[in-house]
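Take this structure first; my questions come after.
Heads up, one of the protein chains got dropped from this complex, but the rest are sitting where they should.
== chain A ==
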Amino acid sequence: MLPRVLSLGVRRGPLTRRPGTLRGGFSLDWEEKLSEIKKKIQSVLPGTSLHPLYDSSHLPPDHSDVVIVGGGVLGLSVAYWLKKLEKQRGALRVLVVERDLTYSQASSALSLGGIHQQFSLPENIHLSLFSASFLRNINEHLAVVDAPPLDLQFNPLGYLWLASEKDAAAMENNVKVQRQEGAKVCLMSPDQLRNKFPWINTEGVALASYGMEDEGWFDPWCLLQGLRRKVQSMGVLFCQGEVTRESELVKMDNSVEYQPVECALVINAAGAWSAQIAALAGIGKGPPDTLQGTKLPVEPRKRYVYVWHCPQGPGLESPLVADTSGTYFRREGLGSNYLGGRSPTEEEEPDPENLEVDHDFFQDKVWPHLAQRVPAFETLKVQNAWAGYYDYNTFDQNGVVGPHPLVVNMFFATGFSGHGLQQAPGVGRAVAEMILEGRFQTINLDSFLFSRFYLGEKIQEDNII
């Protein structure tokens, strides 16, 4: 019907004018004209996010100084320290983009929540000590007016690392470094172990190191929510969406809407999926063995955690025990429940496609070692299990922190291979200092920069479970 109307209008002759052709040049092409006008306004008034004609409150802002990709504990920690250390209140506009606000696959939420200072690298020890003092004073750092104080449910029972004959010398060296840097760790012989923890079978154990203070485990979900609450009260904007395409398009969840966000800096805190974000920025696209061609060597690795009940198990005082075989367990609550697991070897690595739990892994690979170390665990009943991702750094299992040498406005805070949660406050502060001051001030993380992947300088960490 419409074409006939139009043709009717045309045929009426030169006396009638087409609507809107007065003064010439104004056509019915309303959409195109509008976008041109909008572009003109935006070019004249930079920095406005004014959309007078449609509601864009659910979209992220058009401009932001810093965009943090990933809303887990590392991303929120960077946001917190950026806002805390900025020179003037409200100076930085920070946007946190998180794909899944239920955190169903986030490593932060699925973590065991342990913190220890028994590392071989001094930087790791310092990061952990800083984080312990942050968590101790968490209700001063993350205090929000009128909100209830955070209860981290911290268990200060420490970590107990067991070493066989061949690892004993390395453990002694590590403990010396740890004590030099200020961690309170003591060495125990098998006899002392048997005296203190009579439920341990010390066969095969030559030496043990026991953390006395600032070590234990806590509730990571509480830390995450506390950081979110504080960071929102400091004025950081949140957005639920996924970052696609290099020019910082944020795709909104469950819709096909895109919003380009202009920003000065991007912080890659995407955890297990950091490599995808890095690839979007062109990192790794180049001939191999060059700096352009060096990819970010972080990939997701699946790890299982099992919960079991053992009525005659170790008592209330048992620390988190890390066995010589890589098996670890800790007590949970007052009711004789225990949590634990084991990192699989390279050949046994499960497929990180999904987070399904393999119960045979517990039967074949975890339980025998548990029963060998703690005879009471020969009778136990598995109650529950879950799986989570490690953002595993295949190069040297330590984090990547700081700017990329070529793509100078992408900063990394990822790749911590299972100890990201316990180092998050320290790393957040380091990245914020790098952005605001240009160098690391509190803890020197120069050896954690990206350039080590190209230069081949591995900083290997021994005590990883």
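Note that a contact is a pair of C-beta atoms (placed from the backbone, for glycine too) under 8 Å apart; a residue touches a chain by one contact, two chains touch by 3 or more; residues count from 1.
What we mean here is this: contacts and distances are computed from a predicted model.
The complex includes a chain that is not drawn, and of the options "alanine transaminase", "Distal membrane-arm assembly complex protein 2", "Dolichol-phosphate mannosyltransferase subunit 1" or "Lipid desaturase domain-containing protein" the UniProt name matching it is "Distal membrane-arm assembly complex protein 2". Considering the full assembly, A:Q153 is the residue among A:S35, A:Q153, A:N173 or A:T394 that touches the omitted chain.
Considering the whole complex, the residue from A:E36, A:E165, A:E213 or A:E437 that touches the absent chain is A:E213. The chain not shown here is touched by just one of A:D29, A:E140 or A:D191, and that residue is A:E140.
Contact residues of chain A toward the unshown chain are 89, 136, 139-140, 143-149, 153-158, 212-214, 216, 233, 315-317, 334.
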